[in-house]
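Removed: one protein chain of the complex. Kept in place: all other protein chains.
Presenting chain A:
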Amino acid sequence: MFEGYSLAELGSIFAMQGFAGLILFSVFVLMALGLAIIFGQMGVINMAHGEFMILGAYVTYLCSNFISSTAPALFPAYFFIAMILAFVASGALGMLVEWGMIRFLYRRPLDTLLATWGLSLILQQVFRSVFGAREVGVVLPDWLMGSVAVTDTIEVPINGLFVMALTMAITVVIYAVMFRSRWGQGVRAVMQNRTMAGAVGINTEKVDRYTFGLGCGIAGVAGSAFTMVGSTGPTSGQLYIVDTFLVVVFGGAQSLVGTIASAFTISQAQSTMEFFLSGSTAKVLTLLTVVVILMLRPQGLFVLKVRR
């Protein structure tokens, strides 16, 4: 596997692949964070999560087209506007879905899984009818193009750096919201003990709706970031959904730190192996390892200890 590469070359390969892995990691983290909130905190399996992400991606696409045709002066900054719109669009749809569907199914997680799968099929077809079956991409503003040469053999693309910075910022914001704000305290209280939380005066239904909306909104932002590193098609979301669930389960469903750690492990393992083995073998090995570890340690890497 390592024959034919000098030590310096191997170093560069690992650095470059490591960086590619970091971009994959960012997408995983953004998707998995939303899912970790919805699945880990609420116990709801949202199979349509990928479609919420793709909704965000399409919003970004529309936004970039709209701004470049009407207000080209704003174009360098369009991405930030698009991100906010993506968050609002996905979050609003999420709250609608929670109100119309999920709230009737809280005690039947397996059924939620099937219902949200149905939702994902419908959304896919909507995307296909509206945007066409072909993949679309956005035009990046100039300042995001190009790459930075770190050494002679190592180059890192700027859009990748930007996505990573964005991921870090969003992670910090989510951490603050979930663990430092009063609202987040309410969310965690409801998830740990719904009855008691209701008894002390928290409106649990409202908390559910906003939590679900927040998770979906983050998925929308993930989709927005995703447009910078890949193109968007109606079924792109489905490609990521199982990986993302594995990331969340592997990390330990209730732990946000675990989610980040497992996203890091999985994405790095996959992208490093991809260089030496074929893409499919790398994927199979990664998934198999994760599944085997999950069989040995079903609770995941990090466990939140809660007395029940």
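Operating definition for what follows: a residue touches a chain if its C-beta (ideal position, glycine included) is under 8 Å from a C-beta of that chain, and two chains touch if they have at least 3 such contacts; residues count from 1.
Everything that follows uses one rule, which is that contacts and distances are computed from a predicted model.
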Which of "NADH-quinone oxidoreductase subunit L", "STAS domain-containing protein", "Amino acid/amide ABC transporter membrane protein 2 (HAAT family)" or "(2Fe-2S)-binding protein" matches, in UniProt, the chain that is not displayed: "Amino acid/amide ABC transporter membrane protein 2 (HAAT family)"
Among A:Q17, A:T60, A:S90 or A:Q124, residue touching the chain not depicted: A:Q124
Touch residues of chain A, complete complex, unshown partner: 43, 45, 101, 104-115, 117-122, 124-125, 128-129, 194, 238, 242, 245-246, 249, 253-254, 278-281, 283-284, 287-288, 290-291, 294-295, 298, 308
